[in-house]
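Worksheet for the structure shown next.
The complex appears here minus one protein chain, its other protein chains still in place.
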Amino acid sequence: MESSIKNTNLFQAWLVLLLATVFGTTLAGVQTKLGPVIEANKINETMEKIPTLTLGEAQAEKMTEQGNALVIEPRLIEISKNGIKKFYTVYDAYYKDGTRAGFVAKASGQGYADKIELLLGLDADASTITGLFILDQKETPGLGNKVIEKHWRDQFLNQSSDKGLVVVKGKSEGSHEIGAVSGATISSKSVTGIVNRTIADIKHQLILPPVSENDKIKENK
Amino acid sequence: MAPSPHILNTANTTQRMMKDVLIGLLPIICMSVWLFRAYAVKQLIICTLACLISEFLFVRMRGRSASLGDCSAVVTGIILALSLPGSAPWFVGVIASMIAMGIGKIIFGGLGMNIFNPAMVGRAFVMIAFAQLMGASAYENMTGLADAVSGATPLSALKFSGSAIKISELFWGVTNGSLGETSAFACLVGGLFIVLRKTASWQIPLSIILTVTGIAGITDIAGSHSGEFLFHHLFGGALMFGAFFIATDPVTSPLTAKGKWYFGFGTGVLIMVIRLFSGYPEGVMFAILLMNAVTPLINRWTTPLPMGEA
């Protein structure tokens, strides 16, 4: 009788079950302790960039020096294109007095090697690009990954959002032109394409529901 | 990996073959020196010398007697130089030569034992390592040359901006490109010579060119480019040079006639796939390297079994 109990699978696995319980509890503890820190890291990564992306570097620094901060509120914008629903996370940035400072949209798309994720800053009436930051990319080191460099991204600054941007070889010479990173035309085109698509998708939705939508979100909170 | 039967294991035969290849390369060398002047001369000297020195050193390191007499290092050096852009700085040629000899050849046990074409191993290494000095921009930054040879290469111009140049210029080779690839005419003359001398097999170049013609022709008709697309892909890039001088390397291509047809077909398909669907405008190098990798497999499939074994 005793040996038959000892031979059942459950009895043999008592150590595994015990360890699983102990380890599971430990992990739950670690997660409760560290989970909020990790979440905060993820949010901060985006939030830190928003003042610079909407106001420009100089003014953003000035505001921090004065101890002012923007009020930032995230919302989701839903787009349905050809029957496919897409979502954009958009951050509305307000000054303390409630006037709008600008928008930052999070967007992603296919690059040369892998997905490129970026933040796009637009001014208060969504007519001008005020900033671009690449959050995540895996483009070729030394070539494609030069799209993260500031002097390349700065080509997007002050470009009007009324029509799409075009990638040109060499130096950009006029408005609506972005000079490709030499040797990395595809990465350059990918980033520019994501920017164009994002603007086309969400521009009309940014301004339209200004107060009522936001109030709804606030109420829901 | 058995050494190919083309190379009877006497240094004599190898040397004869290599001399044939060198003679076959002459028209291409002349064309590139005429077109690129000092750039071509500089690149040829650097690569040949670097290949000879690295072969000498690496063979010494393995404790074998020197094998410079078979001329294979000279051939590798010249093919390597002809596949580089003229504007590439000196260290690109030197590093490519050292990689070609060390990692491409000697590490496998020397001539006849290597899996990959040494020159292409060296070129692939510097192509990825110094993309900016080797890629499309390398050709556009060449200044001080004739107008015809300072712009984008025909294939990248076609791929990235859709502009085409005259077919006759493509054929005679008054265009920009790697040193040895510009003139389809010179490659054909030299290539026919080594084929007629039976130093290179005729099946491989023919099947590569037929496959590329087929795929490019269909694309051409489908997009109604009236031949422009087809001839750019036939004469524009390194196709002729690669088909006659690189793919036919007896060590890294299949042994049997049937295997050679497969090899050429696969190379042609890969060339067109890379040209049409990848970020690179040219795909001859990677196509040949990939097919080198499957050569042992092709050999196994196509070598007839002796009687009684099956």
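As written, the chains take the letters A and B, and residue 1 is the first residue of each chain.
The working rule: contacts are C-beta pairs under 8 Å (C-beta built on N, C-alpha and C of every residue); 3 or more make two chains touch, one makes a residue touch a chain.
Note that contacts and distances are computed from a predicted model.
Peer 1: Considering the UniProt annotation of the chain absent from this complex, which name among "Cytochrome c-type biogenesis protein CcmE", "ABC transporter ATP-binding protein", "Ion-translocating oxidoreductase complex, subunit E" or "Xylose transport system permease protein XylH" applies?
Peer 2: "Ion-translocating oxidoreductase complex, subunit E"
Peer 1: Out of B:L68, B:I115, B:A129 or B:L210, which is the one that touches the chain we can't see?
Peer 2: B:A129
Peer 1: Please identify which residue in A:N41, A:Q110 or A:S127 touches the non-displayed chain.
Peer 2: A:N41
Peer 1: Which positions on chain A touch the chain that was left off?
Peer 2: Those residues of chain A that touch the unshown chain are 12-13, 15-16, 19-20, 23, 26-27, 30-31, 34-35, 37-38, 41-42, 45, 136, 140-143.
Peer 1: Spell out, residue by residue, where the missing chain touches chain B.
Peer 2: Contact residues on chain B toward the absent chain are 89, 91, 95, 103, 125, 128-131, 133.
In the analysis below, only the chains that are shown with their structure count from here on.
Peer 1: How many angstrom between the C-alpha centroids of chain B and chain A?
Peer 2: Chain A and chain B have C-alpha centres separated by 45 Å.
Peer 1: What residues of chain A sit close enough to touch chain B in their complex?
Peer 2: 112, 140, 142-143, 169, 182-183, 185-186
Peer 1: Can you list the residues on chain B that touch chain A in the complex?
Peer 2: The touching residues are 131-132, 135-137, 160-161, 279.
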